[in-house]
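Shown here: the complex without one of its protein chains, the others still in place.
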């Protein structure tokens, strides 16, 4: 249970419901917010925005042609002229088609124009393997975005984080890419009610406190890590970074100062992946506290194969996290 | 001086000349090799291929429309059907425009088709700050590519490496992105003559041996690091990884076992950059040998500003490497 | 292949291929509903005449590229239903060893250069094959299939423009089935016909009834000839319709069941062709039943084959990332061998 839900009234929501509720609140609260995406009027892929078109109409929730570059590029233009677009990119694997708009337009516009414009743009991108959707519909690409100057990136692992970060993303005056793992839309969890609950960009959450080993885990692997923690003979602290950029180095380094042992579990390909940044930040900030070689758990640099037996092979799960924890203790 | 040039006859070439000579050799040696790019018939940006169109004609060296996605995408198609295209992307910042083709087509075609096709495609991309070319013409994006499954990436820092790796890239049956730093085209160095000199993908080069500190430095920062090494009171080993993926972990880890101290100097934005992977590989493989906190030298997560005073501020140089070395000893 | 449909045998063979596609996809539909086939599947039922009309006009050496909706194109180009189905089952005997599944099928021996479910990506791939054909003075050409929705995508524009500028031997076949997922044509375009786009490239834009295999075949033959004569690309818009949802499981809130039924009853490519052949005295009911029986037997065998085929070895997941091995991949493969199912633990 994260800090935010500790002393508040809560309700149980799925990730899908949490994201939808957050978007609905923002559509209600601010006329400048609008949503566009392919098939968005029917709820988009995975039905996340189901019902919003019926409630808010075409001006606020609209279908686009299959034109990701124009979706993001015009999103930047709309954002710079006063709106708050939420663009659904659908499968995150499609980000390549509009990567220039994310990298060179959304990320750099404000900077290169000397602050002349703001780009309050939110991009939703749906990641992750596990549905046998093969190499072009299963990728986890958030490391690419976290590396881009001027772009913020979040990847929540709980409904509370999803709700709170989506609202922060839409309200942020900076471009934020919001990554959703497609296999955990039905993960349920407590979400604070009332009081306009938000989670600030850039704050990690200690989802489970522990003393011996720190597991930093994202998205689906957050759940797998909590499960793995039950199976080991050690007190495991499980942290959801939630926000990839900015990254809450302090919370991670503090945990390491306590535990001295680090496992990073994230579904990115391992080489040059998110894991390495987390390892390095910890090494930079808590070097003298590290008592054992660090462990990364991720996808072994392959595209995601279709065959279930092969997908199981390359996509990490609780067993992989458990073995990694055991190697540190 | 790297291992390759140690016992061989050499000639002095600039980076530009080395790349051009390598491409010329490959055009001469293999009729399947052809080059395409914008303005390529006039030598492309920075005149790297000057003269090749005159020598080889339109079929082998040709201009394309401003259509990076079609250039890389059709490059994949041409490669899968038997040719060896070398596509000049010009400024690496433009890779966003065709990132899908690099990520989802070049990188995954062979894998997802179960080995049915090969993609012997070479992509040239010109990186780096220092010419006051501002945010969209100065980027260093090689970390993005190094993270992509199925794509190889090289970023040579010497003419010998440039020559040897370009030939290996063109001959490779895998897609290779060849990164060139635009500020060192006039860097001269010894290149072995005769004997069809090549550098295999995946081998680092110890450019200067030392005992106290290991500096892993790429591209322009290789020269800056060698200069910085002269100014410190320590014996510095300077390594050019040359190949980013595959990455020669053994050479890096062996060096650390000797020196116990690590500086990584690369012009990528620091967060989630190349540095972190090198740090992590070393931490994974030589953890017990590391005697001091590791240091990264790179661009501090900003786009590259235009104003010379600001560009100087964010782009690292020998002084920054020197200070980083001093912090380790 | 590369035939006019100028004999009764050829016409019956074209009919048989359409029946095979229909029947293949009936099995895919059912076995997907049973959870026997994993992943996402997109059926092309209703569009069989486009696949068959185009591919009967091609030679075996000609390449096609396809989309997420690739079963019909694949079978029409000559892929075997048993291996294709095994691929959909994720089996080692599949065309891609189970690595690709329904959305990623390729068989270069049969000229199937690959299905590309990134919308639009089939088009530069086809243009690239056209470059090879042109530079090697080949006697084959390339055909890129894509959908009506895909023409909004930038890479489609770039790749057609490139092919037109270089006069490459490529034909672009846009299957206009009027929908992209749940979006209707005019949510994506401000023109009546995709074929109007051709004028932006100075190439012929042909509209053909995609429910009429003869018309498709003739239009495609002419375009192929132009391509091989060095006269450059053609854009063919085949007006067609898909009977099933965008993917299996799609609830189709965007259209009425009557609309679907109307097409099925009045414009079915198989029924219509069958009637035409019957009217011409080339096909008796018995002959048609014989085709159907034969195809059903082929498909029954294919299902058996796919069901009984081997699962690919888990460790084969490390194959074909590269042609030339990389130490990273070797390390992961070795660790897997040492320690069982292993998502990877660093390098």
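By written order: A, B and C. Residues from 1 in each chain.
As a convention for this text, contacts are C-beta pairs under 8 Å (C-beta built on N, C-alpha and C of every residue); 3 or more make two chains touch, one makes a residue touch a chain.
These figures come from a predicted structure and were not determined experimentally.
Student: Taking the whole complex into account, name the chains on display that the unshown chain touches.
Tutor: Looking at the complete complex, the unshown chain comes into contact with A, B, C.
Student: Check the options B:31, B:211, B:250 or B:319 and report the residue that touches the missing chain.
Tutor: For the chain that is not drawn, the touching residue is B:319.
Student: Touch as defined at the start, partner being the missing chain; which of A:69, A:191 or A:325 qualifies?
Tutor: The single option touching the absent chain is A:69.
Student: Looking at the whole complex, which of A:10, A:38, A:88 or A:101 touches the chain that is not displayed?
Tutor: Result: among the candidates, A:101 touches the missing chain.
Student: Using the definition of touch stated at the top, determine which of B:21, B:35, B:119 or B:134 touches the missing chain.
Tutor: B:134
Student: For chain B, which positions touch the chain that isn't shown here?
Tutor: Touching the missing chain: residues 38-39, 41-42, 63, 65-70, 93-94, 96-97, 131-137, 270-271, 275, 294-303, 305-317, 319-320, 323-324, 327.
Student: Can you list, in ascending order, the chain C residues touching the missing chain?
Tutor: Against the left-out chain, chain C lists 152-158, 161-162, 164-165, 167, 186-192, 196-197, 199-203, 232.
Student: Under the stated touch rule, tell me which residues of chain A contact the chain that is not displayed.
Tutor: Residues of chain A in contact with the hidden chain: 34, 59, 64-65, 67-83, 85, 100-101, 104-105, 109-118, 149-150, 152, 172-174, 201-202, 245-249, 280-281, 284-285.
Note that only the chains that are shown with their structure count from here on.
Student: Using C-alpha centres only, name the chain that sits farthest from chain C.
Tutor: B
Student: Mind checking the centre-to-centre distance between chain A and chain C? Centres are C-alpha means, answer in whole Å.
Tutor: A distance of 35 Å separates the two centres.
Student: Compute the distance, rounded to whole Å, between the mean C-alpha positions of chain A and chain B.
Tutor: Centre-to-centre distance between chain A and chain B: 30 Å.
Student: Which integer distance in Å separates the CA centroid of chain B from that of chain C?
Tutor: That pair's centroid distance is 39 Å.
Student: Please list all residues of chain B that touch 2 or more other chains.
Tutor: Only 100-101, 104, 111-112, 149-150, 245, 247, 280, 284 qualify.
Student: In chain C, what residues contact two or more other chains?
Tutor: Where chain C meets two or more other chains at a single residue, that happens at 96-100, 104, 116, 118, 154-155, 321, 326, 328, 346-347.
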